[in-house]
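One structure is given here, and the rest of the page talks about it.
The complex appears here minus one protein chain, its other protein chains still in place.
Letters are used for the chains, namely A and B, taken in the order the chains are written, and counting of residues starts over at 1 for each.
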Amino acid sequence: MSSALEQMTSSGSNAPEVIQGIKTETGKRVMGYFHPIVPEELIYAAGFHPARLYRWYFEEPITVGDSYIQTFLCSYVRSLWDQVLKGKYPYLSGAIIPRACEAVTFLYQTWKRHKPTPFVDYINVPWKRTENAVGFFAQELGRVGKDLGKFAEKEVTEDSLRNAIKVYNKNRELLKKICDLRKAEIPPVSGTEIFDVVMSGFIFDKEKHNELLEQLLTEISQRAQPSKPLARILVSGGCVIDRRVWEMIESTGVSIVVDDVNNGSRSFWYSVEDGAKEPLEALARAYIMVPSAFKTSIEDRFNYVSELISEYKVDGVIFAINRNCESEKFVYPELNKKVKGKTKVPTLNIETDYLVDMAPLRTRVEAFVETLKA
Amino acid sequence: MFAGVDIGSASTKAVLMRDSRILSYYILGSGSDFRKSSQEALSEALNRIGATVGDIDRIITTGYGRYITEVGSEAVTEISCGARGVSFLYPEARTIVDIGGQDTKAIRINDKGQVLNFAMNDKCAAGTGRFLERIAVSLGLDLDKMAALSLKSPTITAISSTCTVFAETEVVSRISGGESLESIVRGLHNALAGRIYGLVLRVGVKETVLVCGGGALNAGLVRELRDFIGDVTLPLDVDPRLLPAIGAALIAKERHVS
Partner (left out) sequence: MAEKKQRRERPAFNAEIAASIGKHYKDLQTNKPMAYALMAPDPLIEIAYAAGIQPAFPENYACICAARHASGGYCESAEAYDYSPDICSYCRNHFGYIYAPGEKPPMGGIGEPDLFLLPTVACTHYFKWWDALHEIFGKPLIFLNTPRAMEKEMPSYYLDYAMKEVEQAIADIEKVTGTKITNEKLSEAVRLSDEVTDYWQKILELNKTVPAPMNLSDLSNILFILIVLVGTQEGVDLIKKCYEETKQRVAEGKGILSKEEEKHRILWIDIPLWYRLGMLGYLENHGCVIPISDYTQYIWGTTRMDASKPVEGLARKALGGELNTSVDDQIDKMLKDIEEFHVDGVIALSNRSCRILSVGIPDATRIIREKFGIPTLVLDGDHTDERIFSEAEVMNRIDSFLEMLG
């Protein structure tokens, strides 16, 4: 029987099969969604299997997609849309797409026009964190909940939401617990492994994922201690879903002890109020804090990152920002200044892109690690 | 005796040193087989002083192909090696501008030759030596001839395109429009120098500024760079492409002692 980690890692290399399997076994329809700002609980409460929309075919060149969406838009959206158009995800019944950056906002519109699935919906996300904004966000979530309920032909009730929140809080708690282990001087689990663990959470059923996470905690406690890393790194960016980037960075001898990315901490670094009287408002209140660049001020983002730097005793920050990721690239100059100036931690900026060779990035990372060693 | 082998995308360089003195070196085109070019560069350097591989105490490889070789067992990036090599030969250098065929690097170092900060051009030929090479080919000129034309021209025809391919089209348009070839060629060198300057500004200019890499051999480019950056130092007593290999050999010596 393969270990929990093995199961989670392998799911990332054949996600469509796994998700199709879940659909067949449970009879649940699959509802895709894009970005951690979309509360999965809503989808879960409506009786669907939530599947975060990431391209799962990592070596598929973008062909068909280019006639719908220009090349100067983010390759996450382009590659995903290309693969959706090619029918790579036939199990999808729908998608929920937020008003985030221009590429993602466009994804909703092109999805609506070309209808690869019978259902698609959007969420207007506030860019402020005031009480007004929380109220508005809760109303938006309510509207999406109604739309989901209509599509499911079964209303989303407050109780089902509270139940979903319980399951998801447990999931976030377990993930946080595992991540906390990396605060140790010698982290017992690597950044690449955490990457696999978190990504599998976007594939598996939440209760199954919770089981695997509990198992993983036991497995980690039984491991032999690895060697001390050359440096403790924080990776910051938008989405960094190319596994090679995590591997490449850690192959230099450093450990990625914590991250500030959409497919990492931003997906679980918070908790939703348990047993809330108004579960929609509780969801809004928690999710409005997700520190993605498109909706977060530089100051709020810096506070998030600097707390991670000090809690995890980070030696160096690597910004890994995707080509054409406008929001993250815009925030980078001032955020970088603040990180270097206030935390005194050195930083490196590398640009990731779809289907590029790791070697040039590797040179930059190695050179950076060499300066940290000195 | 220590060796540094820099396997770059365009050329492979091997340097042999003892007691911090350069005994010999060899430069050849990398071609597509890094294993072959690195082996050859090292053998030729050894032949020149009648030595063999067994005489070498430690070899460090650097450059783009530093892992794709059998000659050494340790690899260090060309940023750290370049910093070491420059600092050794030019202890007053604080900013290094390494203009290679495929990439350009700006490196800030301290008085010990340690890297403080670096920036490299992002995924675009327009900020590298490749920019001039491409256009030289389409004009049927070699780089030396291009540099000579550039130096001759009292005027600069601005070439605004940041894409190498677009720039080529722009050049051809202007020539057929009857504009002066020298002025256009100077414009090309000027455009490249401007982009390199932008890269250097990201790490900050601190004197003295040392320009190395293949680009340092281009007098036309150097003249334009001086207009942007101010005073720059060029390696005079050593081929400017050798600095990372020299640094690699020095690091090999350091690691051997410790």
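To be clear about the criterion, contacts are C-beta pairs under 8 Å (C-beta built on N, C-alpha and C of every residue); 3 or more make two chains touch, one makes a residue touch a chain.
This structure is a prediction, so every number in the text was calculated from the model and none was measured.
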item: Hidden-chain contact residue, picked from the options A:Ala133, A:Leu181, A:Leu217 or A:Met289; value: A:Ala133
item: Where the unshown chain meets subunit A, residue by residue; value: 67-70, 72-73, 99-103, 105-106, 108-110, 112-113, 122, 124, 126-128, 130, 132-133, 135-136, 139-140, 143, 293-295, 297-299, 323-327, 329-334, 336, 338, 349
item: Subunit B residues touching the omitted chain (full complex); value: 160-163, 166, 169-170, 172-173, 194-195, 197-199, 201-202
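Methods note: only the chains that are shown with their structure count from here on.
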item: Subunit B contact footprint on subunit A (complex, rising order); value: 323, 351, 353, 356, 359-360, 363-364, 366-367, 370-371, 374
item: Subunit A partner contacts - residues on subunit B that touch it in the complex; value: 64, 76-80, 103, 114-116, 118, 120, 122-123
